[in-house]
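Yeah, one chain of the complex is gone here, protein chain that is, but the others are all in their spots.
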Amino acid sequence: MGSVNFGNFAQLLADGIFNGTAYGLIGVGFSIILSVSGRFHIAYAMTYTLAAYVAAWMGTQFGMPFWPALLIGALAAAVAGALMERLIYLPLSLRALSVGSDPLLIMFVASLGLTVILRNGIALATLSQSSVNIQGFSNQGLNWGPITVTTLNLTMFVTTWVLVFGLWALLNLTSLGRMVRAVRANWEMSLCVGIDPSLIFVAVFVIGSFFSGVAGVFSATFSSATPELGLNGPFFYALVVAFVAGLTSGPIRIALVGVALGVVEAMSTLFLPTQFTPLVVFAILFFYVALRPVNFKELRRKMLPKAQVAT
Amino acid sequence: MELHDPVPAATGATPAAKATLVQVEKLRAGYGRKQVVFDVDLHVGKGEIVSIVGANGAGKTTTLRTIYGMLPALGGTITYRGENTTKAFATHNAARGMSLIPSERFVFGDLTVKDNLLLGALHEKSAATRDARWKRVHELFPILAERSMQKAGTMSGGQQRMVSLGLALMSGPKLLMLDEPSLGLAPAVVIEIFSAIRKLADDEGLSVLILEQNIGQALRIADRFYVMRSGRIILEETNAQMRARKEYWDLF
Partner (left out) sequence: MIGMDVPQLIQTSATYADNIMIFVVFAFSLNLLQGYAGQVSVAPAAFGAIGGYTLGYLVINDTSILNTPLGALLPMIIGMFGAAIVGALVAFPALRLTTEWLILLTLAVQTIVISLVQTVSKLGGTYGLQNISTGTYAGLQVFGKSLDQPADMFPLFLVLTLIVAAVCWRMGESPYGRVLRGIREDEIACRSLGKNVFLYKTVVFGVTAGMAGLAGAMQVINISVASPPLFDFSISSTIVAMVVIGGAGNLWGSIIGVAVLVLMEPLFEHVLNFGADQAALWRLIAFGAMLIIVLLVRPAGLLPDKVTRSLGKTLAKTKDKPDDFVPHPDLEEMHVIEEHLTPADKVQVMPRAVAIADKNSNGQSAGTAVTGTADVVLTVKGLSKRFGGIVAAENLDIELRRGTITALVGPNGAGKTTVFNLITGAIRPDAGEVFLGGENIVGLTPDKVAKRGMARSFQAVRIFPRLSVLENVALGVQHQPGEKIVQLFGNIPRTMKVEKEVRERSREWLSFVGMADFVDQPAGGLAFGQQKLVALARVLATEAEVLLLDEPASGIDHQWVNVMLGLIEQIREQGRTVCIVEHNLHVVERLADHTYFMELGRITAQGSFAELTTDKRLAEAYFGTA
């Protein structure tokens, strides 16, 4: 904690904005899954990690350049997410409802199981490797006046906002997007107009997991890919961003909340040692949710009764 | 209380001979193992407006949702447009012309009026048909054009009802099912909405099944009435017969 001067401040602000953009990306993906399907999908952290490993593998095994590898990684995440919904969450949800249990908790526990399987599966598959790195991106520092930014930061910033605006366009300008927003707004009425919610659920898992994959690849490019990649800070921040922004918010707003969170976190290092910044984030979550509880009843409504799914 | 025998469609004894659009026989329905509807028989003819009246908890909504396919039937048969739809799902029935408007939360609150209406036409492939319906809906409810970009959830109760009807009509339904449409609305608004419904039934042969606690309003448009209590139909009467009653306390 040095003395505050403009240079310091500007650098912190820049760092905060970049970190916050990453949080926003993760948060948008998590939010679209939770707000539309109601699944408390903790294994989201694993699609994040999986993408990083796939992208790294593409680079080292096939010599793929950065961007195609990132795309493949994110697609792998998207497919994994869709499979989780179709093969695990949906059958569990139906089964829980047919015996009158609370589906949300059962799916959450299943999500934990998926996390355990994937985390250790990845560790097993890469046991012999000492470090797994994303290839093909040479990170350079750029000096802009008082601050230093890296090309990686900039790339991630631009990519994120492209994706966020793209999602906004998808949601607001296309028919699919209208259906997604419909299911999120009023699941029962969606049935009344003939939307099959289970298809929409798969769609949001594809979208959300894709976002998590992109975020995961960038995260691994900063450092390296480890099985713990998704399981520490980033995932928790995604939750905070998603809930603080509100589950009915659009992607742009969620991303902005992410940036705000990043900036607040960076600024808090002026007052606290770095190890306590997670407490700041936690405090934000705590006060926000204590003052304005999330409408979990709405999430419960998403659970599909048996009749509605054409099997 | 006398139970009037349902007038058989085949003999044409009803005032205007109408073919049957949906026939429900010995329907048993409920939630999981909790049965709330016991042996219900009813039918709705083409272009006919039929009302089911009864107190809260009588089983009206459960009956409606089971016909629509949102709930699995526990027994009995449902025949719609000649097809046995007892085990059909809501999405199938929606594609075949059934439309249901619930009693609560009957619009997509976060979406604009325009988006709500467009969602109604989800299954309609022909753009021409869509445009025609769009015009019709805006003729019936001009306010929807004015508020096209407003979020449906921010509109008044009556306006939301109009949005929900517009939504239903965009799908070009053959059978429109309404759950307590007059609930919480000012009488003038109810008159406007019910007139529109009557018009559609007369002009386009739309069949309507309407659940109501408010018998007075239902008498405006319904051709026939079923009365439900404790999950059973205890009475069937024509509009004239229902209207002639001195009091309704013993029906509920």
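Descriptive notes on the structure:
Letters are used for the chains, namely A and B, taken in the order the chains are written, and counting of residues starts over at 1 for each.
One rule holds for everything that comes next: a contact is a pair of C-beta atoms (placed from the backbone, for glycine too) under 8 Å apart; a residue touches a chain by one contact, two chains touch by 3 or more.
Computed from a predicted structure; not experimentally measured.
Shown chains touched by the undisplayed chain in the intact complex: A, B.
Taking the complete complex into account, A:Ile88 is the one of A:Leu75, A:Ile88 or A:Met267 that touches the chain left out. Of B:Ala55, B:Ile143 or B:Val189, it is B:Ala55 that touches the chain left out of the display. In the full complex, chain B touches the hidden chain at residues 28, 30, 33-36, 38, 55-58, 74-75, 180, 182-184, 187, 212-220, 229-232, 243, 247-250, 252.
Hidden from this view is one chain, which touches chain A at 40, 42, 88, 91-92, 95-96, 99-101, 104-106, 108-110, 112-117, 119-121, 123-124, 127, 228, 231-233, 236, 239, 243, 274-276, 278-279, 282, 285-286, 289-290, 293-294, 296-297, 299.
Heads up, the rule we're going with is that only the chains that are shown with their structure count from here on.
Centroids of chain A and chain B (each the mean of its C-alpha atoms) stand 42 Å apart.
Contacts from chain A toward chain B in the complex involve residues 98, 100, 175, 178-179, 181-182, 184-186, 188-189, 191-196, 248, 305-310.
Residues 32, 68-72, 89-92, 94-95, 99-102, 105-111, 115, 118-120, 122-123, 167, 171 of chain B are the ones that touch chain A when the two sit in their complex.
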